[in-house]
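A single protein chain has been omitted; all remaining protein chains appear in their positions.
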Amino acid sequence: MKYLTTIGAVKLEFEVNPDTRPFGIELLKSSVKMDCRQLSPNSFSLLIDGKSYFLTITENDGGYAVTVNQKTVDVFVQDETGILLNKYGLSDSSSDTLGKIFVPIPGLIAKLFVSPGDIIEKDQKLFILEAMKMENEFTSPVAGTLSSIFVKTGDTVNKGTLIMEITI
Amino acid sequence: MKYLTTIGAVKLEFEVNPDTRPFGIELLKSSVKMDCRQLSPNSFSLLIDGKSYFLTITENDGGYAVTVNQKTVDVFVQDETGILLNKYGLSDSSSDTLGKIFVPIPGLIAKLFVSPGDIIEKDQKLFILEAMKMENEFTSPVAGTLSSIFVKTGDTVNKGTLIMEITI
Amino acid sequence: MIHKILITNRGEIAVRIIRTCRELGIKSVAVFSDVDRTAPHVLKADEAYNIGPAPSTDSYLNVQRILEVMQISEADAVHPGYGFLSENADFAETVIRAGLKWIGPPPEVIRLMGDKMAARNLAVSVQAPVVPGTTEPISHIGEALERANEIGFPVLVKAAGGGGGKGMRIVTHADELEAAVNRARSEAAKAFSDDRIYIEKYLEEPHHIEIQVFADTHGRVVSLGERECSIQRRYQKIIEETPSPFIDSQLRKKLSETAVEITRACRYTGAGTVEFLVDKYKNYYFLEMNTRLQVEHPVTEMVIGFDLVKEQLRVVEGKRLSFPDKPLHPRGHAIECRLYAENGFKNFAPSVGKILELDFPQGPGVRLDEGVRAGQEITPYYDPLLGKLITWGRNRTEALERMLRSLQEFHIVGIETSIPYCLLIIGHESFRAGKYCTKTLEEISGSLEKQGEQLSENAAIAAGVGAIRRDIISTPAPAAKTPDQNQCSPWSLQGRRNGLR
Partner (left out) sequence: MIHKILITNRGEIAVRIIRTCRELGIKSVAVFSDVDRTAPHVLKADEAYNIGPAPSTDSYLNVQRILEVMQISEADAVHPGYGFLSENADFAETVIRAGLKWIGPPPEVIRLMGDKMAARNLAVSVQAPVVPGTTEPISHIGEALERANEIGFPVLVKAAGGGGGKGMRIVTHADELEAAVNRARSEAAKAFSDDRIYIEKYLEEPHHIEIQVFADTHGRVVSLGERECSIQRRYQKIIEETPSPFIDSQLRKKLSETAVEITRACRYTGAGTVEFLVDKYKNYYFLEMNTRLQVEHPVTEMVIGFDLVKEQLRVVEGKRLSFPDKPLHPRGHAIECRLYAENGFKNFAPSVGKILELDFPQGPGVRLDEGVRAGQEITPYYDPLLGKLITWGRNRTEALERMLRSLQEFHIVGIETSIPYCLLIIGHESFRAGKYCTKTLEEISGSLEKQGEQLSENAAIAAGVGAIRRDIISTPAPAAKTPDQNQCSPWSLQGRRNGLR
């Protein structure tokens, strides 16, 4: 079974041998053998040609956040089916959620910099969330028009609250 | 619901309040309130009248091995049903397994001190198991007659192997 | 003799105090808020009592509940740690009035040194240098010019209500002053509704250096040497070390003497810290005095070999300090990294969540003062300090190499931490060379962020393999794929974009 991984601009194809699964994974083209063992729910030990890697892996945005040597990268995995779907333009886009701004931690809405109807540039300041005794500035991940704001200054919001929506 | 715990010669009766379960447990007679929280599969934090206890608990011989302040004791728990059964002499005895001698670790049978038919005294030396570069002497937990030996000197045995049987 | 200490704090400092109590056979009493029932300080203390809901004002600052715990627990002393009630003179008085010992300086000293202007005046009275500047707001530009000329350019124009760099301007020449004052005033009026403006000397490449002092009730006051605290983010220290690579023995002596004089002059007892700013020309200026144990006290402990909490207890018990009469000879070098639940690459955004897995570094020269455990939920209610990693070495190089080695050994799953960021700071040439000031972190943050994104090809392959393995585990039938999650936050999206560069 073939797998494609995407890490930033880097795309790597691997072959998983069903006979030696789950330990046998090879990098396509070079036939480098790898021995990957699970240590705990989120930790793995990997030997590649003798080189030892300690990985922690958690699910993240439909991909995986992988930490290696204290650096964390987002890795997206597609198996053969996924690769085919992609080829024919059938991949499920999540762009409709891109303009939804959620807060990842609870806190207090200290300041709103924008109003509904505003044209928003990418990286423009949106609002300040006070949490853990600190002011956290949120900027826009996309460019578009601000369609709605669901909170007002002074509101206390829970983790995961939808704060505003930007139409791209 | 009433519970009886047996720790060595000490027997203690507790009342578990179904409303505040699983946190509310009281010592019968004295009404001391306790707050017990599970931290991980085998660890618990307990506050009794403000005193803080850190407990690790694993299952052991039909009871629980509880470690508190780096001391481990075996605790047997009976609920109301069990207490009643006991009262009428209906408790399930495990005495028929008492004379069966198993090894708790793998190793090599280095020496046998007894032969079938021998009269065995309690604490009498039975055999030596070589494991982890050390000689481990096994003594009899019971008095009786040695009915069978299932190994011979030089045998390598796995964890849990039945070595001999003593008829009480 | 103290038999039982109530610790009115949480996290790593509460755990650290409990450890000293254990070693001395003194009983420790913890207090906890509703969300801290299973926090490490509760698990490690001999006793623990709930003092209210999660917000600090309802629990760790709830003096009424804490008074009740003093009575229930029959504690005979209170250790406030740092933060929370530690510099609250009224609370110290309350403790003493309740008949318990207060592990800190007398309330009147807390009050005196907590008043910035009074502390400055006290420093001036013992001829300690303070940053030259106006002590009253300037009323008109003529006065401003006069004072700026007295102080000498460059000067700093700053707002009374300011903070975090807002309403602040550096002025190099006299002819820029008027415009700067006007702009600062209008900025300040808008931002804090307070247009009072001060002028003070602008310090070039300032260092934040502090002296650990100790005073007993027998009139002895000692300096235990300096700590270099110039690596700061948002005006908060993150890395400290001793000795300072910037300080020579002559300056060390002057700072120590000044700190001891200030400590003596305010009739201090116990552990205290005198903070100074030192500019590139080695001019030094008294900044303030912290009347409590400092977060970074362990680096001092590592090089002098004394437990400062034990010395605090000696002072409270009326004993003499156990430091020898001859000058202390600190041994080797110590560095501390504060480990926060925050991402240094995302503007220090705090991270909350459950710690799913946790492995700490071990081995030679490593000390960890931790405040969290595996399975614990990091909540947004308190300071996001997870713990402090301190390494010791025969010399600065060894301490630094151990810091890199031990930061690498950490393994925390479930929350983001400042560990990757600390690794890059410690590994940066400015830090390695010992050439940094309070402005350095801001200057190098761009290059650190870039480094944070780099991954070797081998590491990328490893990450790919790991992700496939994990994917196979969570997807028993290889063909079926989990659909994308519907939620995404700007932060995680940013992480994703960074990864794509």
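Chains here go by letter, A, B and C, matching the order in which they are written, and residues are numbered from 1 within each.
Keep in mind that, in the parts below, a contact is a pair of C-beta atoms (placed from the backbone, for glycine too) under 8 Å apart; a residue touches a chain by one contact, two chains touch by 3 or more.
If you're wondering where the values come from, they're calculated on a predicted model, not measured in any experiment.
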Partners of the unshown chain among those that are drawn: A, B, C
Residue among A:V10, A:L27 or A:L47 that touches the chain left out of view: A:L47
Touch residues of chain C, complete complex, unshown partner: 15-16, 19-20, 22-25, 44, 298, 301, 305-307, 331-332, 359-360, 362-370, 373-374, 394, 398, 401-402, 404-405, 408-409
Touch residues of chain B, complete complex, unshown partner: 1, 3, 5, 7-10, 12, 14, 16, 21-22, 25, 27, 32, 34, 36, 38, 40-44, 46, 48, 51, 53-66, 68-82, 92, 94, 97-98, 100-107, 131-134, 136-141, 159-160
For chain A, the residues touching the chain missing from this view: 35, 37, 39-40, 45, 47, 50-52, 54
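Methods note: only the chains that are shown with their structure count from here on.
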Topology of the chain contact graph, where touching chains are joined (line, ring, star, complete, other): line
Pair exhibiting more inter-chain C-beta contacts, A-C or B-C: A-C
Whole-Å gap between the CA centroids of chain B and chain C: 49
Rounded Å distance between chain A and chain C, as computed from the means of their C-alpha atoms: 32
Chain B, residues touching no fewer than two other chains: none
Where chain C touches two or more other chains at once, by residue number: none
